[in-house]
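Quick one: the structure is below, questions incoming.
Note that one protein chain of the assembly has been removed; the remaining protein chains are unaltered in position.
All chains are identified by letter, namely A, B, C and D, in their written order; residue positions are counted from 1 within each chain.
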Amino acid sequence: SGGAASSRPLTVAAYSQPTLQPNFNPFSVNALRGTIGLIYEQLFDFNTAHTSEFMPSLVTKYSWGTGGKAIDLALDNRAKWADGSALTADDVIFTFGYLKQHDLLALPVDQVTKTADGVHLTFTKPAYAAIQDLGRTVIVPKKVWAGKDPDTDTNVQPMGSGPYSLGQVTGQQATFKARADYWKQQVPVPQITYVTTSSTNLLTQQLVRHEIDLAYAGIPDVKNQFVQRAPAQNHLWPIYASMKPLMLNLKRKPFDNVHVRKGIALALDRQAVTDAYNPGVYQPVGPTGLYQGTWSSWIAPADRDPLKPDQAAALAELARAGYKQQAGGKLIGADGKQLKLRILTVSAFADGMAYTQELAGQLAALGIDAAVNGVPSAAYTGDEDKRDFDAIYGDAFTFGTNPYTFYNKMLSKKSKTNVVGWDDPATESALGALAQAAPEAQLAASKPLQQIMLTQLPVIPVAVKGTPYMYNTEHWTGWPSADDPYTTPDPGAISGVFAAKLFLSLKPA
Amino acid sequence: MTVLLEAVEVTKRMALHGRQHGQWFTAVDSASMTLESGKVVALVGESGSGKSTLARLLTLGDEPSGGTIRLAGKDVSHKRRTDRQAHFGQVQLIMQDPFASLNQLHRVRYILSRPLRNFGTADGDLTAKVIELLERVNLTPGEQYIDKYPHELSGGQRQRVAIARALAADPVVLIGDEPVSMLDVSIRLDVLRLFADLCARDGLAMLYITHDIASARYFADEINVIYAARMVEGGPAEEVTQRPRHPYTQLLLESSPDPDRSSQRRTLPMADGSNEPIDREQELAGCPFAARCPHAMPICTQKPPPTTTSTNGHWTRCWLHEE
Amino acid sequence: MTLLEVRDLIVEYGTDPAVRAVDKVSFDVGRGEIFGVLGESGSGKTTLMTAITRLQRPPARIAGGTVTYRPSEGEPVELVGCTPRRLRELRWERVAVVFQSAMSSLNPVMRVGTQFADAIRAHRAVKRSEAWDRAAELLELVGIPRDRVRSYPHELSGGMRQRAAIALSLACQPDLVVMDEPTTAVDVVMQRQILDNLKELQATFGFSVLFVTHDLSLLVELADRIMVMYAGRAVEIASAEDIYRDPQHPYTQGLRDSFPSLHGPRRELRGIGGTPPDLRRLPTGCAFEPRCPQRVDDCRESLPLLIERDRTQAACLLLDRQEVAR
Amino acid sequence: MIRRLWAGGDRKVTVGLAVLALMLLIALVGPVVVGAWLGQSPTKLHAGPPLAGPSGEHWLGTTSSGVDVFAQFITGTRVSVFVGLVGGTISTFLAVVFGLVSGYHTGKAGAALTGFVNIFLVIPGLPLLLLIASYTRGRGGWAAVALIIGLTSWAGGARVKRAQTLSLRNRDFVAAARYSGDKQSRVLFMEVVPHLAPVIASTFLFAVVGSIAAEAGLDFIGAGNTNTVSWGTMLYWAQSQGALQSGAWWWFLPPGLGIALVGTAAGLVNFGIDELSDPRRRTLRTGRRPKQRPKRRKVRRTEVAA
């Protein structure tokens, strides 16, 4: 009964907060989900759920020029704003100018000019590594946005080029209505409702009752609590887009000692860690930090598999740093003190706490005085900024389209997220090279960084973090899955291109 | 006879709260009295007339707003808090209600030993002193009572403990604020006899506050009548009760139940003593009783009546008796 | 003509151990009579009153005896065994009460008029406005201005409240008004006015009064007959005149001799001495024995019963002896 | 059964105190007993299979990570009860000090204190607690939590004590003690304070229970200290790991019941104390009770400073 099913709104759990405030300003960090992807469109993206293939949106193709210092973007000439007027290169040029004017542009864009089929951008330095950020630029209509303040305007009557227009917002939900005149195609899902749900308990219950069709959140024991309750309809697809390392404070003794880090890395039973909270959602990761599942072609075969726990090897490494197991199994250093380790994590995140507890448990078994230091998120970021921790388990690093962003955020001296304090000239130069490498040269350019990870262990890769997408096929089918990973089923938090692709691909059940 | 304690024209004014916030209320208006060694002076008056307030002023529980209080000739009315201690040693108060004035949580021993310690009369054996006190107020044998809690005592026994406490300080003046009003008739007499004894034997000066004019007649040497903060009549007990001069005293006597006179009583007019705040300041502008007085004259509400004293010491403040 | 007949009434407090606060008390109240009950604190006066009106509360319970109400027309009613429904009909209509303190017996949050109207409308089918008119009339009867029906109790003076309580008791023109120390809370002047007023009303309407107090002088002036209670028992019942002039029981004599008189010649006050008994540990014999100046050996063992002699009833072995001797 | 328990004040107190004593005992020695005798640990992962129901080995089953719930419950008693005791003590102490002083001292200082108490009374406690806890962010461990709880919860108790003190200070026996020559401070401590004892006891009991519940609430929303094992963190974990949905009642129920049990015991003690301190039940009626003649004017007055 297509009619009945298709009139049913698709309900998406999009917020882990109790209420919403209307805000459809695509440049605001608190813009509601759906602003980007459903209402406004981005230029293009790469499918990180799979092998980073190009996903067109407003741009149908791109081509690099002058060693990465220029790019040509071909705009889809069918693109129209919701008021019927054409979306032109002028709008794109305006948007880049607007961003620059308001200091919102992190890309090294120099100039944007009109070409026959789109725009031509020049950069102040090679921008190969920034291609995904560039693609995710949201294009807004010049005629509407010229006078708006990107910081404070909430743009409550948004007018974009995307497949949906705003229905209504209440404190708990935002609904989007399919546009009959969307320029690209017929829109299959007539209405999408983004709802709030603040506790995983409730979310679980709502998912089980199919009150919610799509969610992405860490709910405990998801396989049993959700999938197993209706295995034919309920599905889980974890997407591995980031890596979570155990980060030892390199400015603190004895973690500056590579043998200590190696010993710890060798001791960990990564499978047990990933099974601690939500089996099947996280995966152990190989020692380069890159996920062996999606990045296998980038990694030398020997370095693909995650390290197996090896007590003897671990103890041998630790012994080289002066730590020996004494009576009672305690690891005592040359100074006569037991190796002590407090792992900082956010107490409000039950999953993180569970994983960290498992980590600490394993290290304790090795003879280290290891324990969890769970703190509220604000204290976590505070301590992290002040580098006031032994070890941290909580930050995750996104892979992106090439390993540059990944390694840069983790290891660059200049990166704010390099909280361990890794400061190594070789790393800096390798990062520099990778940043400027043309796509075909990127694999080779990533090797030195992989090597640093293998030998120096600035951070200890533990797991890839799966974002568990949960959906049911009772009302809608055509969902992306591990077999058909055409997009990341994300409702707009990461990429509007992913979201649009998802909703435009569903079919009534 | 030595005058021990003397009140000269003492006045007590209080600040009002609630509805009458910001106004003043006179609880005692220029009252004078003398307490002499070995004599019992009674103070009678209706409820709220200021009897307890005057008692508190005399014992320095409160500070007078005007007038002076003299102890053995010395002005003590404005002593500082710490200096009052000495006064407490000389002038003691027996409070109206023996159920309220004994702390339920202390034993008789503690209650009685406090004044003994504080007023320094007990350097020796405290227990012996306490027992002696108890026996003085006829709680014999003392040992039987010394470790009891107040709730284990009957009302009369409590009253006697309260008296013993007052005596423990070895005062020269004893002020009894309705000391027997809470007691059953059959016990009352015992207690009153005890006071009479103490005055006669130890030369104590006593103020006996009561609303029961009949007992004042029997027990006091002298009676003062107070009405609405002001003393209206005073004199030898027999004089005042048998030949009352002030219309209020007459009314009081007339109203008191008395089987001996029941036949010849006339019916009193109903006074509408409503609860509406009486403006005491206005009352005191003239004679406070004027509003209820059957003999009221215009002058009664305008000027406070003068004091007229007859030869036998019987005085009154009433315009009717002005010579 | 008897209105109320109390026979061998026993009231106990079911505490541990049980206290017999009223022990085999018998008396009659005549029509139009003021019957006084005299006794010291704890002698069981209030307990007796609440038992007669069936207002006793747990742990008190009536353990025996009868209370018979004899209306001028119709069958006598036995109040002790009466159903709650019948009782509710009799209350106020036939038997009304006035308590010690009017402040506490009037509901502080209800207008005086409402409290009158409540009582009237519970027994008479009248309209609200009529009930209020009646309330105003009743207040006028006791000398309170009509418009005071709209007052709250706290807006009346102590004396007015007490008079209002008396007026309230007359709302349904009862045959019997039970008054438990109705004037202890007011001063003598006010007390006098109230009692004068009460006598006047009683003369007009002819109801009987059962009046409880501990004040002998007052009762002698007011009552026709007086019952003296000691430790839960009636020790003497006689006319007021006899109780004052010629008390039979040593306790009554002691009471009489403890009251100072205002006008008569100064006589010696003798008092009683000793302390009132503890109801929980009563002696087997006469409860007054330990304090009695005239006690004999027998008093310790045998419990004296009320003996009638010349219109006077007294419970004392002494009298018993005289009787036997005669 | 209940009626018999309810019958006597002393029985209530006995039962209540017994339960409280048991809890305190568990708080003191429980963790040791669990570790040394039962060989369980409240933090050891995979001590048993995940989410196993109660069994001979795991008396209250296990959590989703295989931690022994019984060990957690017993160990959690310590933090909960300690926070309760410390928080309750601080709260009661402040309540007594503010209540006594504001009630006993007339004059400007007393009035100012009274105002202060009243203000704290109308400022809602839990939001304030959350606010402060969110600022301190779990630093300082359970002691800090106890301190904050104590500091934000005293006003109600202070009001009760102030009212009591106000009525006590005008009682005759207080004046009598002054006439007996006792100094102010002695009067306050020997005459007034002993009368407050039942009130202080009940304030303390409820402050303890309130603190335990407040700590659990803080932990529950993650504003407390999630590292420790307490009843609150147990609930936090049980809730965040979906214990109820998985049917793991043995994990979810005990901490809540623990809190309720302490509360009920405290309530019993309090009811009992109330009853026992009721003079109508204790005093023999052998004398004439005061028959108060009403004061002519029911207006409050204070003295005029001369």
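Some points to look at:
Just so it is clear, a residue touches a chain if its C-beta (ideal position, glycine included) is under 8 Å from a C-beta of that chain, and two chains touch if they have at least 3 such contacts.
We take it that contacts and distances are computed from a predicted model.
Looking at the choices "Hydrogenase formation protein HypD", "ABC transporter permease", "Dihydroorotate dehydrogenase" or "Diguanylate cyclase", the name in the UniProt record of the chain not drawn here is "ABC transporter permease".
When the omitted chain is restored, the residue from A:Thr35, A:Thr88 or A:Gln173 that touches it is A:Gln173. Among A:Asp103, A:Asp181, A:Glu440 or A:Asp483, the one in contact with the hidden chain is A:Asp103.
Note on the undisplayed chain: of the listed residues D:Val13, D:Val34, D:Ala47 or D:Val262, the one touching it is D:Val262. In the complete complex, the hidden chain is touched by one of D:Gly30, D:Gly88, D:Gly156 or D:Gly181, namely D:Gly156. In the full complex, subunit A touches the omitted chain through residues 9, 11, 17-19, 21-23, 25, 27-30, 103-107, 133, 136, 151-154, 168, 170-173, 175, 193, 195-199, 201-202, 205-206, 209, 211, 241-242, 346, 348-349, 376-378, 380-382, 384-385, 395-396, 398, 400, 405, 416, 467, 490, 493-495. In the full complex, the hidden chain is touched by subunit D at residues 2-3, 5-7, 114-115, 118-119, 121-132, 134-136, 156, 159, 163, 209, 213, 216-217, 220-223, 235, 239, 244-245, 252, 255-256, 259-264, 266-268, 271, 274. Within the entire complex, the positions of subunit C that touch the omitted partner chain are 50, 53, 55, 57-58, 87-93, 96-97, 99-101, 104-110, 118-119, 122-123, 152, 154-155.
We adopt the following convention: only the chains that are shown with their structure count from here on.
Two chain pairs are in question, B-C and A-D; the one with more C-beta pairs in contact is B-C.
In this assembly, the C-alpha centroid of subunit A lies 47 Å from the C-alpha centroid of subunit D. Residue positions of subunit B with contacts to 2 or more other chains are 47, 154-157, 184, 275.
Multi-chain contact residues of subunit D (touching two or more other chains) are listed as 284, 286-289, 291, 293-294, 296.
Note for the complex: subunit B touches subunit C at residues 46-47, 154-157, 184-190, 193, 211, 213-215, 217-219, 238, 241-242, 251-262, 267-268, 270-275.
Put simply, subunit B touches subunit D in their complex at residues 12-20, 24-25, 27, 47-48, 59, 61-66, 78, 81, 85, 88-89, 92-93, 95-106, 111, 114-115, 117-119, 151-158, 162, 165-166, 168-169, 182-184, 275, 277. By the touch criterion stated above, subunit A contacts subunit D in their complex at residues 199-201, 204-205, 219-221, 224-225, 276-277, 347-348, 350, 353-354, 357-358, 361, 371-376, 378-379, 382.
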